[in-house]
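Removed: one protein chain of the complex. Kept in place: all other protein chains.
Labels A and B are assigned to the chains in the order they are written; within every chain, residues are numbered from 1.
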Amino acid sequence: MNGHPQLEARGVTVRFGGLTAVDGVSAAFAAGELVGIIGPNGAGKTTFFNALSGVVAPTAGDLYAHGRRLTGAGPHRYAAQGIARTFQTPRVFGELSVAANIDFGLQFAGRHRKSSWLLKDEDSILHLIGLSAQARLPAAAVTPSQQRLLEIGMALATRPRLLLLDEVAAGLTEAEVDSMAQLIRRLRDELDLTVIWIEHAVTTLLRYVERVIVLHQGRKIADGTPAEVVRNAEVVEAYLGDEVAA
Amino acid sequence: MVPVSFAVLMATGIAVHRLTFRRLAATSPNVDVFEARGLMVAFGLMFLVQNFAQLVWGADLRGYDYLTDPVQVAGSQFAANKLLLLGLSLAFSVVLIVSLRMTLLGKGVRALMQSPTGAQLVGIDTRRLHPLMFGVGLGLSGVAGCLLSMTYTITPSMGEPYTVTALIVITLGGFGSMGGALAGGLALGVIEAVGMHFTNPSLKSLLSYAVFIGVLLWKPNGLFARR
Partner (left out) sequence: MNPWRESRVRRLGQRLAQGLLDRTHLGRDLLVLFALTGWALAVPHYGSDFVVSMALTCLMYVALATSWALFCGTTRYLSLATAAFFGIGAYTSALFIDSLGWWPVIAAGAGVAALVAVVMGSAVLHLRGTYFAVLTFGMTELIRHAVTYWEKQVTGTVGRVLTVVPERDTIYLTVLALAVLAVAVSIVVRRTRFGLGLMGIGADEQRAQTLGVNTRLAKIGGFALTAAFAGAVGAAMSVRWTYIDPATVFSPFIGFQTVLIALIGGIATLWGPLIAAVVFSLLAETLRLQAPQAYLMTLGLLLILCVLYLPGGLASLRWSTFGQWREDTRAWWRELRRDKRRDEARENAT
């Protein structure tokens, strides 16, 4: 749009009492990027996502969306700016039907936002994520992996420009992880989204993303292409080990 | 009388917990619902107990005299029973805080506070500990009532203003911080007393609420919030 990156974090620090979960992380995300974030447990990845989506206000540092300063605004403002996220454990509205869950986002953040015809109503979104058959079922009654897809669908219903996916492939079989990764790639391509993806299934992730950020103990220790990152000594020592580089 | 009231209330507390809160913990889908339902149950109990007391003992004001002779301390005169009240309540608070920090049981309780499932996983018998702590809490309020009865009039609803005050103190002190609660309680008492002296005595409750709301607006998580 203008010259600014779609989302930019500058020196974001998040402290909870004595614990520094995120320590001075800076990163800029341009439109259309498919970025992966990896790191050991406790590295601050989800907290970073919380800061990026406004769920947690950073203790220090700033967040900019298209050059507009969003630090300290509530999550609904972030959603209005086109930043959508999923949660690690699917948080769906259990008593509503699957279709109604998707409709929720369309009613609020997605209401005034332009979008492609792929996201024009709940049926198209259901079709996009492959849950059309389950539309009338209560959300609590579908399987966990279907709930994962529903999570993504709910985020898409807000008609975002940027999608934050938090470990959407956790607990899936290898084949399922692969199809999830393909879905993510498709979403990025067809919907013209920027996608930031936290994942532990590192091998799969590295095959699909174009850029990888590595967090360790709250700090960013690497930021580059998958090829560069797997060779980074600090990353190998902290997280990857020798097998991935091979 | 103090040990007796403690024992009686503690037993009541354990019984109440077994009858009500255990079922609540089992049937509530998440923490917020559990808290909301627990609050409702507690209010129901308040109705029940207060009116039971009113039925049995009548609504008239009562009181008794005990240790009312003045005592000279540092140049001012205080009633002996009020000094006893201060001393005993401080002593109990300190014992509670110390035992929570130092003893194994205390550690177990703090673990339970932070993560009930985690505490179970490391072998703490939460099904015994939960009612026990509830009983201790209730026992302490029995002690408080006993001590207060020395200096103030007794009515079935004498506990009402303290319910809100208690929550004000907990909120001011920061959720989960015992030392904070103690400090908050002392501070509130001082503010109330000083405020009453300089303005009108009937403004006492007004003052404590005003202070409370003011602090909350300034620091939404309490003065000593840990999290």
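Quick note on the criterion: a residue touches a chain if its C-beta (ideal position, glycine included) is under 8 Å from a C-beta of that chain, and two chains touch if they have at least 3 such contacts.
Source: prediction; values computed, not measured.
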Residue touching the undisplayed chain, where the options are A:95, A:190, A:210 or A:234:
A:95
Quick one: say which of B:20, B:93 or B:151 touches the chain that got left out.
B:20
In the whole complex, not just what's shown, which of B:7, B:55 or B:94 touches the removed chain?
B:55
Footprint left on chain B by the chain that the document does not show
20, 23-24, 27, 32-33, 35-41, 43-52, 54-55, 163-164, 167-168, 171, 200, 202-203, 205-206, 209-210, 212-213, 216-217, 220
Touching the absent chain: which residues on chain A qualify?
53-55, 74-76, 78-80, 84-85, 87, 91, 93-96, 104-105, 107-111, 117, 120-121, 154, 157-158
